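The complex appears here without one of its protein chains, the remainder shown in place.
For reference, chains read A and B in written order, and residue numbers begin at 1 within each chain.
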Amino acid sequence: MPDHLFVGKSVPRTIEADKVTGKAVYIDDLKRPGMLYGKILYSNHAHARIKSIDISKAKQLEGVRTVLTGQDIPDVRVGFLKDQTVLKKDVVRQYRDEVAAVAAISPEIAEEAISLIKVEYEKLPAVFDPFEAMKQESPLVHEIDARGRPLKSNILPLPWKFETGDMEQAREDSVYTSKDTVSTTWVNQCCMGTSGCIAEFDQNSNLTLYDQTNVIFGHIGRITEYFSQIGLRGKKIRVVNPVVGGSFGTKLDTDIYEFIAIQLALKTKKPVRILFDREEEFQALPPRQPAVFTIEQGCDKEGKLIFRHCEAILDNGAYTSWGATTPSVMMMPMSSLYRVPNVYFKATCVYTNNIYAQAMRGYGNPQATFAVETSMDTLAEEAGIDPAEFRLINRNRPGDQTPMKLKITSCGLEECIKAVKEKLNWDEKQGKQNGRGVGMASLIHVAGGARVTKSDGHGIMIKLDEYGHVDVIESGTDQGQGSPTVISQIVAEALGVRPEDVFLTFGDTALALWDAGTHASRHTFMAGNAAIGACAKAKRQILEMAVEQMPKIIKMGLKRKKRKDPEFVEPDLDFGLIANPEDLDIRDRMIFPKKEPDHPYFNLPLAQILQNGLLVGTGQSKVVMAEEFYDPPTEMLNWEMKGNLSMTYAFGASGVEVEVDEQTGEVKILNLIAAHDVGKAMNPTLLLGQIYGAAYTGVGYGLTEEIKVRNGRVMNPSFRDYQMLTAMDVVPIEVVIIEPIDEAGPYGAKGVGEPGLVPTAPAIANAVYDAVGVRITDLPITPEKILTALKEKK
Amino acid sequence: MKKVSVSFTLNGNTVTAEVPVTWTLLKTLREYFELTGAKEGCGVGECGACTVILDGEAVNSCLCPIPEVEGKSVTTIEGLANEDGTLHPLQEAFLKNNGVQCGFCTSGMLMSSKALLDQNPDPTEDDIRTSIAGNFCRCTGYVQIVESIEMAAKESK
């Protein structure tokens, strides 16, 4: 193992000093000349026919530049299943449907104009329960599909089904079985920076979109498709990220407000900004997808899992965004968390008149892992095996290929489970049911990209100027994960400069190469590998330049010395040491011969070589610039939903010790252990930050957070009512890092962005059971639910 | 729209703002003075992203009517670093110890912690957590923020 100067070190985030001085420019802070402010009018019915919209008063208000309704813009369908239009013209299908939009010279005027629009509705029968919605007699949320064909049912045409092995035989072979129904609810991503964008057209109708998306090229794809239907075919779209105030899944899809900003800008020929306020963020931003699982498992006498059978119902809401695709990720823990040979998983997405859902950190995995890990505990109890032991028996191992055809390369699950056991003092504490309890849960997640589109590529370009500054043009989005620092470490290491020499440009499609998006915990892995590749190419160019320039510079230096000091005796130098690029290396801004790194004459500053290479004279100038497009040899899922979609997988286990107040149902977390297999900790301090943040969000998911939706309406659209945790809700977290260096990863690293969240809630649920003997199978685990269960138990 | 003229000290300088009377201090800072470090995360006192220091105390600038600032002293994140450009120990600590991720909560966090350290240079963990309880952060889980503030307190001694 070569020793590294920067990789593996806790390099501070100095590169992001703008964020601690108020200088960082978020979408809120960005203004364009002549910019107008857009606002959206939402429906206040969950299902209704629009009888009339009166915009006359709004139009007359001074300062209003345009008012748009569904009548004013092309009737084009957008979204994952093309099941909605940008502004709704005839029918609204959810409480927050976009009905009209305004652009005005100030946000206040836009706001007032919105309040002046009068809409008349005729209420239609609505359905809010996915199980009701599946019934024959249920009102239909959509009458026709994207192609205009009549729909007969609220069930989406998304056949999420995975099957392997012989379920019938497996049931027969099982000595112990368990069956649980578990459910999860909507939670909001709670980015501290609310959603927003600025749409701006140039004179030739090319669009620049200042936007927080973390899939900048995916955005272009969707908008290009939209453009082709609204008369803007072939126009160029540029997406530029400002500094992003948190993402957590919200910036994956192209949301309706983004299309609305585009329409307002198109109409007014001015840049238009739409910026959500917090209430809108809670009300109109698609949250995490809720689901209900019925899960059965069986094992043999020794506790080896034989089968897992699970059916899930997902409340899709009125429209389809990424929430409906979360089963593709649910499939991963369902099929591959622990060794289980026979698996059946089916997920049904159902339209209702509720709000629709999308991605959130973990993307379906937290929901599914809650189901699997609840079931693991009930089955362990059935089989009379200690739950930790049960997990160890069934753990994944390096070299496994799972039923989903995931190839497990490195796997630290065993170490993680054992670390949790040890830190929690498990053997002593488990099984007492005396008001205190311990519980654990594990996870598997993609950690080396995720091939969900045909390319899972990531491009990086680097160039060096004649002062030794390195510009890195990153095709990903910096949403706070620390990539500027980590990528600067990697580039510094790979190129032989220092992190402070590296300057990063994130998120600009006009500059960057293609990227599949900063999602699926893939960024460090992908960008890291791409950076290493680009640096190798750039380094080769530099060293070629050095081979040309070094002898000249050295000889000139000697001559100069001689001129100054006639006594000076020129040394007899072996220029053979620096004759070939392969003989040279760069470290800490210096170029030197590999064979004699400390050679007194053959050590020259990188910047000097770059300068000499550029300023050589007629026809000879050279610059250094390299690019790498890294697309790993992974597979898309096939029609059977099988395929090795990631280069490597992250494993981990969370353990929790709780104290439950049996009189009030309140849960206090005494200790949370988060043990994670991270491949290699590129920057231990930043890595901890990812795990703390994710685990803490997981605690909220487990105990406090829920969007309360009543008849389709979000009832708690504020931080006061939505129970995200504060700094006072102390959860003592201890992180254990397991580093089974993964060959595919940059310097051995795996992705870590999402895993910390995934096993937290089920670990809490299992600990609550261990403390007081009641199992809460519906998130969040509120005191009310615990108290109700305790009363039932008595 | 009725306007007011309000004079106060802003990051050490005497300033006057002529703004609509209904504007908040937050809006005035962001729109009139173009100091966009203080953020609006909710506009109703519930998130802390807009926290500034008003006469020595951390307040939600989104809840502060601009006329109330007359004659007072306001410090924002833009006034936290030293005049020579070197960072305040809190800023250094946040960078060093990963107290900042997306950064949206950071201005408010730093101002809340500055007010704390000014009043109590030797805070306990509990003091620290109490003083930032009104500053939501989704990225960090607060752990490294608390550590950063502890680090800065030590460093400032």
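The definition used in the following text is that contacts are C-beta pairs under 8 Å (C-beta built on N, C-alpha and C of every residue); 3 or more make two chains touch, one makes a residue touch a chain.
By our rule, contacts and distances are computed from a predicted model.
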Options "DNA ligase (ATP)", "FAD-dependent oxidoreductase", "ABC transporter permease subunit" or "FAD binding domain-containing protein": UniProt name of the undisplayed chain: "FAD binding domain-containing protein"
Sole contact to the chain not displayed, among A:Q433, A:Q541 or A:Q723: A:Q723
Omitted-chain contact residue, chosen from A:V215, A:M461 or A:L787: A:L787
Per the touch definition above, residue among B:L35, B:V59, B:I77 or B:C105 touching the missing chain: B:V59
Residues from subunit A at the interface with the omitted partner, ascending: 108, 111-112, 115, 663-664, 704, 708, 715-716, 719-721, 723-729, 782-784, 787
Residues from subunit B at the interface with the omitted partner, ascending: 1-2, 4, 20-22, 24, 43-46, 48, 51, 57-60, 62-65, 67-68, 70, 112, 115, 130-131, 133-136
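One rule holds in what follows: only the chains that are shown with their structure count from here on.
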Centroid distance [mean C-alpha coordinates] between subunit B and subunit A, Å: 29
Residue ranges of subunit A touching subunit B (in the complex, touch as defined): 12-14, 16-26, 28-29, 189-194, 243-248, 277-278, 479-482, 685-686, 688-689, 692-697, 718-720, 724, 726-728, 730-731, 733
Sites on subunit B touched by subunit A in the complex: 30, 35-44, 46-47, 49, 76-78, 80-81, 87, 90-91, 94-98, 100-107, 110, 128-130, 132-146
